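Partial complex: the chains shown occupy the same locations as in the complete assembly.
By letter and in written order, the chains are A and B; residue numbering begins at 1 in each of them.
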């Protein structure tokens, strides 16, 4: 169980979302309200896009609430697109290479959930990863294997279809091993231009995921709230659980669906493992 | 806010208390039921006595629940007297030198609570430490300063009086700085022979502390419970919050009092800062 957020829009300093709101992501590392576990203290990571082509990564193995370097970094780093994640291990070691987001080229990936029976299924899943991609797997989590499967199935060309095929393979492999209802996931992934978010579970009861209300609607509700006045109309957030306390700020992502944040109209569609 | 336990009696492996009971100390690192904070993830420590003269220390900076080395150590280490502690920082850095127990010669010390206004009071308190002892202070916590003040005031000769004088100095120093109700503490300390436990707060509402019921009474209540059948009559535990689920196993240490676990009759007395 973990928590994550994705931000896309007007460049802001990372601490605006990681630290400053009530119920901020870093608060959730100690006191999550909607998580399966209330504590997410097994590491933290943030990936952000800037001037450079490739996203930058910071990943720490201690609890997010006490990471002094992250606090400094978040204060002085501005970005218009970033993913952040706090980890609650489901059994794999607490180490930097298991912290999200994972990165491959321009892509970042973070995950909340688990593949049940992963110990049994791992070998078959890893075998399905493109041998060219295989050597880049550096940690031991289910989440990273999901990322490399999605890359194998075309994440860079057709992300929705690639994640659907990944989910399909996980479920098919689980059936072969008699593991019922194996997949539980919310996933956020981005190429630095668009952000895709997925909410799905084999059991049909997925971890929570929310996206932010359109900003002009939100401004109409809260004309006095300074932070949101300075943000562009296209600014969007996707979060495991709501930050802050603004009424009307959040919409749940429906079960078995995906969303795309992009220039122009965003997209919301249904998600079906293939 | 922290949690701690002290064990004295028939030698057992450390994991019997740190890991195996329901609501074990390590469980409390993630889910404390009686703590001011529910999470105690800012470090862990255990000090134990064995063949050697000096107690051995293990202290880790990550959350106790994920410390693989501690789990191994607890499995293979047996001791008849040990202190263990899980930390929730009240502001000082998360680092090994701030993890309890603290050690000086044969003495160990652990603390749950805080000196309020410690930033303001620290210089005066540190100045009151015996200059011979001063260089041995290696961390930056209020808890360690309390230990060195107690050592200065004769902990090794008359522990109760020394801790009372320490508490008195803290309160007097706070008055001089207009800091009200400065001290909140449960303290466990031992020389490898006896264990002293203290429960006190300036405000008269101290953190919880419990001691174990005498074993023959407990055996009468639970004749079928294997673990306690093998322990000597003199075996005792002091804990911040009850471990396990045995009815009748725990007695609260009264407000403003101290207890001594020792060969022969234990001792319970009232505690008054001097």
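Simple rule for what comes next: a residue touches a chain if its C-beta (ideal position, glycine included) is under 8 Å from a C-beta of that chain, and two chains touch if they have at least 3 such contacts.
As the structure is a prediction and not an experimental result, all values here were calculated from the model.
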Complete complex - number of sequence copies, 2 represented: 4
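One rule holds for everything that comes next: only the chains that are shown with their structure count from here on.
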Chain A and chain B: spacing of chain centres that average the CA atoms, whole Å: 40
In the complex with chain B, residue positions of chain A that touch it: 30-31, 38-39, 41-42, 61-63, 65-66, 68, 89, 93-94
